[in-house]
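A single protein chain has been omitted; all remaining protein chains appear in their positions.
Chain IDs A, B, C and D follow the sequence of writing; residue 1 opens each chain.
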Amino acid sequence: METKYISQSGIEQWFDAIVTSGKRVFAPVNSRGQVDFKPVKKLSEVADEYIQTTQSIKASVYPKAEVLFSYEKVNGKVNLTDFDPESVPETVLWKVHPCDAAGFKPLSAIFNWDTTDKLHNAHLAKTSVISFSCSAADESCFCTSVNGSPGNTAGSDIQLTMLPDGGAIVEILSPKGEALVALSPSVFVADKGEKKEKYLVDLPVRFNLEEVNAKLNKAFNSTVWKEQSERCLGCGACAFVCPTCACFDIQEDAHGSKGRRIRCWDACGFALFTLHTSGHNPREHQSQRWRQRILHKFFYMPERLSVVGCTGCGRCSRACPVDMNILEHITSIAKQ
Amino acid sequence: MSSNTDFEPKIIAFVCNWCTYAGADLTGTSRLKYATNVKIVRFPCTGRIDFLLLLKSFAQGADGVIVSGCHPNDCHYTSGNFHARRRWIAFRSVLDLMGVDIRRIQYSWVSAAEGSKWADLVNNTVADIRALGPYAEYQKVADYLEKEGYNEEA
Amino acid sequence: MSEQNTYLPYLMTIEKVIKEAPGVKTYRLKFQDEAEAEAFEFKAGQFGEYSAFGEGESTFCIASSPTRKGYIECTFRDTGRVTSGLASLEEGSTMGFRGPYGNVFPMEEWKGKNLLFIAGGIALPPMRCVIWNALDLRENFKDITIIYGAKTVNDLVYKSELKEWSDRPDVKMVTTVDPGGENADWKGEIGFVPTIVEKVAPSAENTIAIVCGPPIMIKFTFPVLEKLGFKDDQIYTTLENRMKCGVGKCGRCNVGKLYICKDGPVFSKEELNLIPAEEY
Amino acid sequence: MSKIGVFICHCGENISATVDVERVAREIGGMEGVAHAIDYKYMCSDPGQTFIKEAVKKYGLDGVVVGACSPRMHEPTFRRACAEAGLNPYLCEMANLREHCSWVHEKSEETTEKAIDLVKMLVEKVKKNKPLDSIKVPVTKKALVIGGGIAGIQASLDIANTGHKVILVERDPSIGGHMSQLSETFPTLDCSQCILTPRMVEVAQHPNIKLYTYAELESLEGFIGNFKAKIRLKAKSVNYSTCTGCGACIQKCPVKKIPSEFNAGLGTRTAIYVPFPQAVPNKPVIDRVNCNYYKRGACKICEKTCQVGSIEWDKEDEIITEEVGAVVLATGFDVKGTDFFPEYGYGQYKDVLTGLQFERLASASGPTFGEIRRPSDGAVPKKIVFIACAGSRDPAKGIPYCSKICCMYTAKHAMLYQHKVHDGESTVFYMDIRAGGKNYEEFVRRAIEEDTVNYVRGRVARVYEKNGKLIVKGVDTLLGGEQVEIEADMVVLATAGVANCGSEQLAQKLHVSYDPYHFFAEAHPKLKPVETNTAGIYLAGACQAPKDIPETVGMASGAAVKVAALFSNDELVREPVVAVVNRLAPPLYSTCVGCFMCETACPYNAIEHEEIKGRDGSLIRNSARVNQGLCQGCGTCVAFCRSKSIDIQGYTNEQVYAEVMSLLND
Partner (left out) sequence: MKKLRERAAELLSQGVVSLVLGYEEGTKRPRPLFCRNSVNAEKLIFDSRCIHNLAVYITKKELVGKERFAVTAPISTLRSIMQLFVENQLNEEKLLVLTVDLNGELREFTTFDEIAAYVAQFELKRGEREQELLSKIEGMTREERWKFWMEEMSHCFKCYACRSACPLCYCSKCVVEVNRPQWINPWPAPLANMEWHINRAMHMVGRCTACGACGDACPIGIPIDLITRKMMEDMAPEFGYIPGQPAKQGNALSTWKLDDREQFIR
């Protein structure tokens, strides 16, 4: 790990160099009144002045829908065409928030804790993450409560901390990061000794994770789930904007003799997610599904995968149509 | 309008059993000739025809769709065609709002006695769709998983 | 070697189709690739994801015994899009299979014990795998009792095997149908499975009970076994939660900390007590 | 479901002339799930059907597609063949390669490819077919006959004589219809009334026939075997149970100048009247439109005259309901009036008559007691011109069809005239003489040769009055289009036969189809001439198209046999093409959430509310259920159901979806 300084013009030059290298660059863009990651060619397209993109960058390593493999039926036989990792283009994610970058770890834990996931890993291998530390936050942010921070470098290949002069402190965190720096080495100059922490937003810790974990251990039969989930509509908005939610469905797209098997996002909040063919539904009520969501992220995952399934990005709270504020709910559980 | 002389539109016709299917039978019995582009799917009644089937037809590569049944008051089931008519009024409105090319859906009433009308309907619809060209705008997005990006098909 | 795609199925040829009961079929599947066939191993209790190309995947256990090499068998009921797609295949058709997945029955630990198999309806397949496994290694076990019940005589699956088992001197075989489900030729018991268990079950002493069946049957059989003196570590069952991936990722079968597809589907009653009963 | 057998028919050369049937069979044979595919000269023939039956057994087929003619033609044939081979008949479908392909396209690559696609579609559909069992519904063994002309009379008698009850409904005060208005009938010249009136009386006296005259069908609900007919009994103002039919009231009625309908306007009648002396029932009704009492509130002379007190002034229309199992439509026809013809004076010349008016003049019971006299002055016409095809076969007049009876009755009229007025001179303008029928041609020849009727082939352009004479201007096309001008005393127009007024509304009430001229449509022009598209409703006589008496009587007997056949079983076996609301195992029960929007969509009131209750008897939800007896299988509810909880057997969502998906797949 190495720390450098880059000037405002240096950033522009470097960005152009990345684009010119042929890599796809995804960055937050403000359009349709929302800020979200989109392919960009120019630095000027990148959005400023926002707290959080609506969606996380999860889709870059776990697309909404992707082809697991395709097949063709010929004379009663079936020919399979495997997913080709080479089909995934080199991608650079620009201006990722630390809470998003931190989401890669729990996401990969889910995909690889047992058998490995070829598709996810192929995307991961081809993706470089340039995160920007956070100088602002809103009332939904709580990364500091879930082992994160506005300057958390976990999951990032490079992290930039913007300075008042338009330049930035550059933390080069991985070989992938070094390779990106190498695209335009001259713009990176010696670190000026600025303290990164000075430029980070101050975000107080809102709850104690261990305490929450301990409470959840005994909370399965608590009435809190019913109370909290009453207004929950059972949509998948929270899951789909979440950087770590990985529930998926496997579906068939068949056209005559050809077809492909597709993996697409699913959500544990959907009423029919666990419905058995027999008609029995183990998680019949919304309260059970809400409990699953919270327990999975804050209890099962730490226990099973040794990682918290929440990065404190606050997207679910912002996206929820009925203000199911996760921070509020977790805080109230911690206080129980 | 570009002339697509080589373009053979694929057209699917959803017809009711009692009037238009029988009308098309009469076209045959009368040996009237028409274009081969149209393939008929038989329904008991226009009231049975699900709007989703029309959408699916376009996704499957149809360039045009014919929906035809009994004239008002002639429905074998009294009112299936009236229900269908309302459904199509609403459907056209929604499709038009969404920018789907509603010129590609031809609605018609063809009775069991109108063999020649059926032939004309087919021929005119084929000519209309040929003039409009292939419905590439719709078909090209049929297989897309994303508009662009991670998994785009070649 | 490049990374394996977990979701890519083996291609299997349907070698044999057996019509078991109305809507229920057994397929014997052979690997199309010799090398895959060679490398493939599984143990009793495991399951797989079976594909009908064009319709999707469905989860069932491997119904044949690991002692029978060269093929696997599955038994399924035509209930949904995939199973009806599978049911429409014929001998010689190609289908897909991923697996084996999940844990296994601890047959090794059961050596020297009596085995009591209790199955209901379409839940015999997971049991059949263990039964044949035990019968093929008959010397490892003491008394073997099989209690199998279905709604009607028609709904009994593996009819020829039921006969084979009951004809064996080293197996105590009891079949039963729900009251009203019998026909004129029926010679077995009439009554619900839990009732019959109470009537014919062997002593709990040195016995392992393996129970497979619909939730309602399991719910009423457990207390009967307890009453007969079975301890929680003497009772085994398999769970049939909804699954999609089979490898602990998709999130459907997550119950408590466990993934039924990884930590199950085989559970002793002792282990079951650790996960919330309402969620399976 | 995927051992499908496909059988491609050459239909002689009807299909194979334009479609490469071998290629169709070959390509379909390579389709997934097709176990057997062959082509054969005539699939519907015995050997053809045997191929199917044998293949079903040999290959263990679980689905059959026959690529042949229209399923409307042979679907029952092939389904029966499958059933005989032990395959559920509803696992058999037909691809229409003849009417929808070979007959409408030229021989070409595209035609064959279309044929392949059509078969492919049905193969994909049949893969999703499910075995179905016929639905049995009870049959009410009582028929409703609408119309009391010769067709209705014959049908009623024939049905009644098989031992079944008949309700005969007649709009007018008497049965008899047009036939009772005729003088003599061709080709025998026997007196119409002489042969008809005994039948009329038989109807009135038949123990199995209930006659409602002066009545109309109000509405018809239900379906084959189970109709509910509402019949409006128009107020007759006369109590028939007490009226003796003495006729004194008619004598005394002061309103005497009402044009007589029976006499086609040539005579008059009173306000309280019997339409004609031989009427059945022979009891009067009061025509409230013309009656002084109803018009002005005073008169009541008939009441004073009536010795049995049968006049019922305050009687109102009564609506009765009859449950019937079948309906015979015998509402007959009408003729165009002279006012339809501007070129012949818009009906203003009193001596330009319709054929029906001439019948009344020639009839012994007519206004002139059978003497041919001019309406204008009562003189015996010495020169008559008959104009055939007045309106008929004239697309410009909107009547392109031939009215069929005019050639014959015109010959009859001319003949009758010659017989009655020996020094008279008659001329017939005609387009063609259509005298197909037993002894018909001979009859016309007799008119020309023995009775010296002058036949001129040509159209009449104009008729106008000049000096009290009618000048008929036409051409004689046999004389090279020479202008002909004839001075006539009377002109008789063989006006076109048209659908009876109100037939369109009646068809709509009954849900039967009708043609552009409002004649009721038969189910098949050749093979189902007496059936309509609505099961249980049959046609008799000229309501289907103009026809003469023998043909009408034959058709009426045909309809009667259809009814009798229906009534020969206690249960009717119906096609199981009906809607079904899904039912699932608890705890789901059904995906229907009971919004009951399908209820308003259903034209047959077949949607019922079912309370789904849990094991403890508590209400879980209301769910829709389809009454299979009422459901006619239109499927409107299916397309309407948002959650796809209703499906229709035979055209299930899976079936039609598979058809569509297969059709455009390449």
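Note that in this section a residue touches a chain if its C-beta (ideal position, glycine included) is under 8 Å from a C-beta of that chain, and two chains touch if they have at least 3 such contacts.
Keep in mind it's a predicted model, so treat the numbers as computed, not measured.
Enquirer: Please provide the labels of all shown chains that the missing chain touches.
Expert: Computed over the complete complex, the missing chain touches A, B, C, D.
Enquirer: Check the options A:2, A:139, A:165 or A:210 and report the residue that touches the missing chain.
Expert: With A:2, A:139, A:165 or A:210 as choices, the missing chain is touched by A:139.
Enquirer: Which listed residue, A:136, A:205 or A:322, touches the chain dropped from view?
Expert: Of these options, the touching residue for the absent chain is A:322.
Enquirer: Looking at B:17, B:36 or B:106, which residue reaches the missing chain?
Expert: B:106
Enquirer: If you put the missing chain back, which residues of chain B would it touch?
Expert: 51-52, 55-56, 59, 72-73, 79, 82-83, 85-101, 106-109, 121, 124, 137-138, 141-142, 144-148
Enquirer: Could I get the residues of chain A that touch the absent chain, sorted low to high?
Expert: Contacting residues on chain A, toward the hidden partner: 32-34, 36, 54-55, 64-65, 139-140, 230-231, 233-237, 239-241, 249, 251-253, 262, 264-265, 267, 270, 272, 285-286, 317, 319-323, 325, 328.
Enquirer: For the chain that got dropped from the picture, name the residues of chain C it touches.
Expert: Within chain C, the residues that touch the unshown chain are 80-81, 84.
The rule is short, and it goes like this: only the chains that are shown with their structure count from here on.
Enquirer: Just by CA atoms, which chain is the most central one?
Expert: B
Enquirer: Measure off the straight-line distance from the CA centroid of chain A to the CA centroid of chain C, and report it in whole Å.
Expert: Roughly 39 Å, centre to centre.
Enquirer: Express in whole angstrom the distance between the two chain centres, defined as the mean CA positions of chain C and chain D.
Expert: Chain centres of chain C and chain D, defined by C-alpha means, are spaced 64 Å apart.
Enquirer: Could you please state the distance in Å, as a whole number, between where the Cα atoms of chain A are centred and where those of chain D are centred?
Expert: From the centre of chain A to the centre of chain D is 72 Å.
Enquirer: Two or more other chains in contact with one residue: find those residues in chain C.
Expert: Within chain C, no residue touches at least two other chains.
Enquirer: So which bits of chain D are touching at least two other chains?
Expert: 661, 665-666
Enquirer: Which pairs of chains touch each other in this structure?
Expert: Those chain pairs satisfying the definition are A-B, A-C, A-D, B-D, C-D.
Enquirer: Using the touch rule from the top, collect the residues of chain D that touch chain A in their complex.
Expert: 30, 32, 584-588, 661-662, 665-666
Enquirer: Per the contact definition, I'd like the list of chain C residues that touch chain D in the complex.
Expert: Result: residues 88-90 of chain C touch chain D.
Enquirer: Which positions of chain B touch chain A when the two form their complex?
Expert: Interface residues on the chain B side: 60, 143, 145-146, 148-151.
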